[in-house]
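What you see is the complex with one protein chain gone and the rest in place.
Chain naming follows the written order as A, B and C, and within any one chain the residues start at number 1.
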């Protein structure tokens, strides 16, 4: 029952990979906001596999359609239903997994929990599900623009053991998209592409880390003690498929610093209270302080690999599985869009919350 | 408004550090479960500062009292109100912070959001707030025992740059408490204690990483796609004060592995489907698979340090702040109890959810 | 943002009257329940206008399609997306209401709240919205059948000043549908039909009362103190368009009784504790006691009438409005299906809640 996200901007997603469509309903979007498919489609296009030779060959066209909640180009304050037909779904490719549990996939646990699963294309556990989140985030970004000129940009920080080292001064989605691997350090990007190509040839896969930066964050977002901004961001990111970790600001490295180094001194700049550095990552005490939000998300290597693997089937027989068909050798470049989407959903929801509960 | 946690086991906490008391209400606890203060007090005692020379000297007695929801030693299925009087609160110690923002504390953001804050002892942003969570977790652990012989044990993995290397085969809370720093590697523990003593002498502070292991986890917990078990665990942990990161199973290190290495092969053991290793950390596809849950939480060094720091006051004047009074040089040993508490709250809530929505 | 209903069986509806479609997503339905369109369509057919000469002439075909959450005829435990295309929507008929507020309609308040509204067919405020609830209730009824042989039957108790007096011993949906007005007292039914015909000829409309009876109710449903079963039923019914009142058991008439008359004596019947009569209406202390649930819902006369009415337009000019087009002179016979639908949603949700929080 966990397909609902948010408290005021409530997103309900639905859909299996090989059903007729996937989609979402966004309830709670305030009225009067300009909205059309053109606001939602670009990030869906960025998410889509098959965009580059690095991604899987499945041609998901992912044309989104708005079915409700918008009238004459503006939101009505009523639920916005977004739908994306599933095309080019080849269920045949998945017949092998009907009875065999792919290691480190959701096959086994879904069966365990529900006693039934849609094995075609991974069903609900397919990464395809995330297209509905990206569509919803298109609405959330429009809501956020009412708050501030908030800019949400993610990029690939590392793939396998290769890590970006040099960053341009200003990183935008356009800059990020300059290479297929979506790493703003061109030198590292080339090495990453080679590594991904190598993994594909070996029938293996790679993981990596996505970094997110949000600038012009509205200050005051976050509801301590449980619904702290970083807590909701962590939940949002860990709800993405294949994630194993989250850190904000100094993160795990910060645990090795001393307090006197880690603390961000307050200074006055242009009459505003700012921090001189930003190991806090834009959040203090669970509330945004207006500085840049910086966070990182760890993605494990894709579970689906061509190399033979030991596993069991539904009857408990041990088997050797060798997965065929079209699969990404590294989903991290596409995950960039998902990280941006989840950040947009969290920030828009918290901005609405703060409108309600903030200073009267 | 964010002081409510959980969907079916709903915990509402309340209280400022220097008010008359703090407490919580636990709604949704099923009826008929044996419960008394004796079930809740032990973890409160473990959380309490002043237990060892490593912790601050404030003598919080933290005697919990159950005010409702229990009759003749058993839960009634009605809200359980738990309360802990605040004693030994010396507001004077905090007068300095009334107008000056302590760096990397919640002082500034609370003022920003609310236009008012209780500066005495940090008010609601004080770590004292977590005592109410620990009390609620005492109830949650009793609920979980109805599900399985679930054992929830956390310990200190690292302090500053010192990391535990050798672990005993079986780690229990008793084992963990054998030293003040709560690190089950005795050699590392000694070095950690020295490091903390050193930091205290310098008027500085240290951070660290807490690792959690849950054994005998009920399988099938987690509600994809958003309320995945690891997503709710991540939120729970990042809602704790001073946390900067979360990872489960292989975590960030897993991003440097190949898929063929990372995948956990399924095997049959004693007629049950198991994984041969556990890089998944006990959760696959957002649902517990019955293996041990392993996760880590990053705690930054405490923000309160004696060393002089640059900051500003409410009027925007730049100031030098030197914090006096009793403060922990390292909260990580105490955080062990908080990590256990949040895990208990998440697992008990998910177990109730699964009772409702799992297989009919 | 109020288009979400339920806590565990969560129904999110969406859609405007003259958009491409309306629909709903049902999240939280347990896995393994047989479900197909054939389970949902019959009540949609009963709800549909144009079934009889008493209803409006608009031919809503209302063909429901299941888009997700079902695999090989069984629910997956994932969100069930149901959609109903809008056909035969003649927006022209509504051009008059673009700028003029129809008295006692939602036109004015929607504009007031949102600053924008979809005037075509009433937009989101159209009774058409209820088709999505009926579709969701089809799922809820299947869930409830797992609990008990629960039978949910509503009928028309009164239309205008005419009230049913004699009831058959056993009332089923088939019995109720024996006449167009859905009143199980045939004599009263005839008078009601005449009254409705009369109102239509005069260009006026009539209201009425719908009575609901639920037999084989699972005992123990209801979560005091706020989420009492009758409280959630009251909310559900008052969320239906045109409702002005709700009563359960003895209702308003019960306020004129003495306690000694009103109390339902407990007696033993076939080894079970029963009540000798049922002025409680099947709920005591907010919890179902296993007796028949009896409640009544008041529907005001339809606001849309042909007779000229005084009103104002968006610019604040006073106007005379005379509504043309196809409209029901009395919606009460169709409302029977809506009352059944809301009861099913409440009972299924409470049954799931009770699975989670009831006796361990």
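FYI, a contact is a pair of C-beta atoms (placed from the backbone, for glycine too) under 8 Å apart; a residue touches a chain by one contact, two chains touch by 3 or more.
The shown structure was predicted, so the numbers you read here are calculated from the model rather than taken from an experiment.
Engineer: Out of C:25, C:66, C:80 or C:106, point to the residue that touches the absent chain in the complete complex.
Structural biologist: Answer from the full complex: C:106 touches the omitted chain.
Engineer: Would you mind spotting which of A:2, A:15 or A:30 touches the chain that isn't drawn?
Structural biologist: Result: among the candidates, A:30 touches the missing chain.
Engineer: Looking beyond the chains shown, say which of C:71, C:124 or C:182 touches the absent one.
Structural biologist: Residue touching the chain left out of view: C:124.
Engineer: Counting contacts across the full complex, list the positions on chain C that touch the omitted chain.
Structural biologist: Touching the missing chain: residues 1-5, 13, 101, 103-110, 112-115, 124-125, 129, 158, 160-161, 199, 204-209, 219-220, 222-228, 230-239, 241, 243-252, 254-268, 271, 273, 275-276, 279-281, 284-290, 298-305, 307, 309-312, 316, 318, 353-354, 356-359.
Engineer: Mind listing the chain A residues that contact the chain we can't see here?
Structural biologist: These residues of chain A touch the chain that is not shown: 7-8, 28, 30-33, 77, 146, 352-353, 355-360.
Engineer: Could you pull out which residues of chain B are in touch with the chain that's been left out?
Structural biologist: Considering the whole complex, chain B reaches the absent chain at 1-4, 8, 10, 12-16, 19-23, 25, 27-28, 31-32, 65, 67-69, 71, 74-81, 113-118, 123-124.
Everything that follows uses one rule, which is that only the chains that are shown with their structure count from here on.
Engineer: Based on the averaged CA atom positions, which chain is farthest from chain C?
Structural biologist: B
Engineer: State the pair of chains with the top count of C-beta pairs in contact.
Structural biologist: The chain pair sharing the largest number of C-beta contacts is A-B.
Engineer: I'd like the Å distance between the centres of chain B and chain C, where a centre is the mean of that chain's Cα atoms.
Structural biologist: Computed value for the inter-centroid distance: 46 Å.
Engineer: Please tell me the distance, in whole Å, between the geometric centres of chain A and chain B computed from their C-alpha atoms.
Structural biologist: Once rounded, the distance between the two centres reads 26 Å.
Engineer: For chain A and chain C, what's the span in angstrom between their mean Cα positions?
Structural biologist: So the centroids are 39 Å from each other.
Engineer: Enumerate the residues of chain C that touch no fewer than two other chains.
Structural biologist: 8, 28, 31-32, 77
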